[in-house]
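Worksheet: the structure to be examined is printed underneath.
Here the complex is missing a single protein chain, while all its other protein chains stay put.
Chains: A and B, in written order; residue numbering restarts at 1 for each.
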Amino acid sequence: MSPFFIITAVVTLFGAVLAMSLRNLVHCALAMAIAFAGVAALFLQLGAEFVGFAQILIYIGAIAILIVFAILLTRSGESPDKSVLTSGWWAGIAVTAMVFTILGWAVLSSSAVPKELPAAPAATVKNVGDLLMTKFVLPLEIVALVLTAAMIGAVLIALKEDNKDNAGGQP
Amino acid sequence: MTPLQTCLLISALLFSVGFAGAVTRRHAILVLIGIELMLNAANLNLIAFWRFGAHPESLNGFIFALFSMALAAAEAAVGLALVIAIYRHKKTSNLDEMKELKG
Partner (left out) sequence: MADKIDQIFVTVLHFLVSYLPEAWRPLASSLICIAFILMVFPLIFSLTTIFERKGIGRIQNRYGPNRVGIPFTKIRLAGFGQFLPDGVKMLTKEDVVPRAADQVVHFLAPIVLLIPVLLTYAVLPFGRNMAIADYDAGLLFFLAVGGAVEISVFMAGWSSRNKYSLLGAMRAIAQMVSYEIPLILSGVTVVMIAGTLNLSQIVEHQNQYTFGIAHWFVFTPWGLVGFILFFIASLAESNRSPFDLPEAESEIIAGYFTEYSGFKFALFFLGEYLGMFSIIGLGITLFLGGWTSPVSFLTWIPSWIWFLTKMMAIVFVFIWIRATLPRLRMDQLMGFAWKFMLPLALINILVAGLWHFMSHDWQRWLVCSAIIFGAYVVLGRGLMANQKLGKRIYRYAE
């Protein structure tokens, strides 16, 4: 692994830790954007150009903006005065430590890891498109359906039910 | 350590950070952010397995990552809509205060 890859990984993890530990929610969202950008850079260095760009488009261009909007709509832009942690946070930390230990142990002791480095595969846009339209056409259609359902569901959930205080507004 | 193991360790760390945030923070939106980080870690795994696995030319992991991103977008949209709807009813987005089943 090149040193550049490690630096990117460190930046990504730093962003993730900040996103999970800062008090102000907007700062958390911005730190999350750093983590997303870092993951995109990792994808690019692994040769997955298309996924890297899609990551930037979806996560930074859409999800981060969505989260920021949700933060402002729920008036959580200011730092809270009381504790930001749940009551049972120590149990959560313990479980996390356990999860990480098991994951790390599994990764380091696994015998299924290939020793030799395979040649960089050609993930051109053409190949990806061909596969999406042939082998993976059913999953693609299902994802389209799921996205449509999610969009309609999100609109319906967030729609205002009562319009008493909304003079002249549409229902 | 092979490149695959490095990638997997990075992704395990990212997953743990997201998990820790999701289970310890009070705010509903932060839990969603934690889930997004965990999904990102999973994507990193998929891409790493595609790149260093046995059959990179089949592009399976690559396309799996694309689909998982689309589902993450759907999940974020519905999750945030839920947070906003709950905020409307309860005037809070603090998870510790959401303990009633009745709206």
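General observations
Note that a contact is a pair of C-beta atoms (placed from the backbone, for glycine too) under 8 Å apart; a residue touches a chain by one contact, two chains touch by 3 or more.
The structure presented is a predicted model; accordingly, all values stated were derived computationally and were not measured.
The missing chain, though absent from the display, is touched by one residue of A:13, A:56 or A:85; that residue is A:56. Considering the full assembly, A:30 is the residue among A:11, A:30 or A:95 that touches the omitted chain. One of A:19, A:68, A:103 or A:131 touches the chain omitted from the figure, and that residue is A:68. Here one chain is not drawn; of A:83, A:101 or A:124, the residue touching it is A:124. For chain A, the list of residues touching the undisplayed chain reads 26-27, 30, 33, 37, 49-50, 53-54, 56-57, 60-62, 64-65, 68-69, 72-73, 77, 124-126, 166-170.
Here is the rule we use: only the chains that are shown with their structure count from here on.
Chain A meets chain B in the complex at residues 1, 5-6, 9, 12-13, 16-17, 19-21, 25, 28-29, 32, 35-36, 39, 42-43, 46-48, 50-51, 54-55, 58-59, 62-63, 66-67, 69-71, 73-76, 80, 83-87, 89, 91-93, 95-97, 99-100, 103-104, 107-108, 113-115, 117-123, 127-128, 131-132, 136, 139-140, 143, 146-147, 149-151, 153-155, 157-158, 160.
Interface residues of chain B facing chain A in the complex, by the touch rule stated above, are 1-10, 12-21, 23-27, 29-30, 32-34, 36-37, 40, 43-44, 47-48, 50-54, 56-57, 59, 62-63, 65-67, 69-78, 80-85, 87-88, 93, 95-96.
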